[in-house]
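What you see is the complex with one protein chain gone and the rest in place.
Here the chain labels run A and B in written order, and each chain numbers its own residues starting at 1.
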Amino acid sequence: MASITFSQVTKRFPGADRPAVDTVSFTVPADEICMLLGTSGSGKTTLLRMVNRLGDPTSGQVLIDGVPTTEQDPIHLRRGIGYVIQQVGLFPHLTVEDNVRLVPSITGEPAAKSRPRVEALLRLVGLPPAEYRRRYPSQLSGGQAQRVGLARALAADPAILLMDEPFGSLDAITRGRMQQELLRMQQELHKTILFVTHDVDEALTLGDRIAVLAEGRLVQVGTPVELLATPANAFVRRLMGADSIVRQFEYLPVTLALDAAGVRPHAAESITADTTLLEALLRLIQSEQPALVVEEAGRPIGHVTLGSISRSVRRHRSGVQA
Amino acid sequence: MLAPFRQFLTDPRTDFAGETITYLRLCAIPIVLAVVIGLVLGVLVARRPLLAFVVSNLSGLARAIPTLAFLAAVLPYLGIGFTPAVAALTALGIPPILLNTIAGLRGVDPAMVDAARGMGMAPRQILSRVEIPLVLPVVAAGVRTSAVQIVATAPLAALIGAGGYGDYILAGINLLRPAPLVVGAGCVALLALLVEFGLAAVERAVTPAGLRPGRSPASAAVESGPGTPARIT
Partner (left out) sequence: MHVDTPARPHTSTTHRRRARPIALLWIAALLLAACGTARGQATVPPGAAPATGDTASPAVSGAGVKVTIGSKLDVDGQLNAQMYALLLQARGFDVTTKLGLGQTPVLDQAIKSGAIDIYPEFTGTALTLLGLPSTQDPQKAYNDVKARYAEQFQLTWLDPAYELNDSYAICTSPAVAQQRNLTTIEDLKPIAGELTIAAQQDGIEAAVDPVERAYDLRFGNVVQIAEQLSFDAVTRGDADLNVCYTTDPAILVDNFVVLQDTKNVFPIYNPAPVVRAHLLQEAPQIADILNELQPHLSTEVVIELIKQVSVDHKSVEEVARAFLEQEGLLTR
């Protein structure tokens, strides 16, 4: 349980003509996955590394639960924050088990004590301990290595997890699987996760919230739906692919396309309010029904038809283009 | 057949024990000095690219100087006997250790050090738990090369009055006597082999299991390599 607040954070590197991070302010609420999305050079990694003080702001503050990070000893601070990077950075001379228990071990915890947690973590990241505990990093595939990297970051049970393009070097299939597993784990773990990516689909898939950065500045922060539905400017719209009907169908919720005519009693099938437009469309086609009831918390709040979906999309497109 | 050898070895002037001790000192002291100097210098320059470039090239150059030439060149300053021989052999032994120390330290993946820092390892812990275990095998290989070179070159020390097995070899060559030649050359070869095998064992011992060659990635590692994530253009 920890929130992260960036307050007027600016970072300048010597010799650079503009700040790497330029007066960024926003808050990541506790237990949320916040995606830092931007092109390379947008300052997303620099921003991330200021949370665990691998770099301190030139001005402004990073606060964790309201406490400025600069008031904490960096080593102590980092041990309470999980850190996962794209290159994984496993130690090739240590076994999987020793890699995972590294943080507990540097604080002097005996191996026997951390053993059960290491095994639980390996199971959590989908690596059967009996098979993988004694392996060395050179004996792992890229996806397996990153699973170990994730387990290692979770070993000290940190409230915050910093992930710097952790799936960036994995193939598309493995990446997709890892994304789904991260979501599954998050349902158990409830970490505050700050996740750097340049992959829009990844941001839309994983993010409770997405912060879009460009040239060190925060362009927009909001939920995936907000970014798709109401991009702050042309850059965000282009970045998000907000013009793409497929992407809208894929990520926008069905609630944006409710038929104005209210509930129709003869609609036999119902769907929940968090269903995407794409799923709703497929259900309509499969069920051969003219309309579907949309329910929220078991209570009908409206219905959708092919016509209402079509109208909403047309409305949305003209809206964002205006 | 063996009579000349027996005669040579029992001749009190041969002083096999004495020459053996001399030769062992002639090898051991330069090895220790070369390890200390090579390591310290390597650690000092490894993180400074320009210095590392200069130092590694200079020491590469020094390797090209024949030891006898070095002995002759330092004779006016260091004189003859044990000290200049130790100096020359130390100079000979430094480059492999120095170069391997630099290469070893530079071979440590920066991402790994970044991960270590990010996890809250203190600089001292990064050194002792990450960098040293990874660099040690490379340095040990350098020490082995260096030590074998020193042992194999030390007979030349007999040219400047430092004694050892080189006395036997030179006497054997110049007097056309096989006994001292074979005894001298044989002892040098034997010692070089002992050092080679001994230090190879040390090298294996300090090489963490995960870094040993011959460990093929397990069959479970089936996921393919880097994919092509959708990138923003």
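Criterion: a residue touches a chain if its C-beta (ideal position, glycine included) is under 8 Å from a C-beta of that chain, and two chains touch if they have at least 3 such contacts.
Model, not experiment: these values are computed from the prediction.
Within the full complex, the chain left out of the display is in contact with B. Contact with the omitted chain, checked across B:G18, B:P49 or B:G81, is made by B:G81. The chain that is not drawn here is touched, among residues B:A87, B:I132 or B:V182, by B:V182. Within the whole complex, the absent chain has one touching residue among B:L9, B:A69 or B:L194, and that is B:A69. Check B:G42, B:P95, B:G118 or B:G172 against the missing chain and you find that the one touching it is B:G172. Residue-level contact of subunit B with the missing chain is found at 66-69, 71-73, 75-76, 79-81, 156, 158-161, 163, 167, 169-176, 178, 181-182, 185.
One rule holds for everything that comes next: only the chains that are shown with their structure count from here on.
Separating the CA-averaged centres of subunit A and subunit B is a span of 51 Å.
On the side of subunit A, the complex with subunit B involves touching residues 39, 52, 54, 75-81, 83, 85, 87-95, 102-103, 106, 131, 135-144, 149, 152-153, 162, 167-175, 198-202, 239. Against subunit A, the residues of subunit B that register as touching in their complex are 109, 111-122, 125, 129-130, 133-134, 208-211, 215-218, 220-232.
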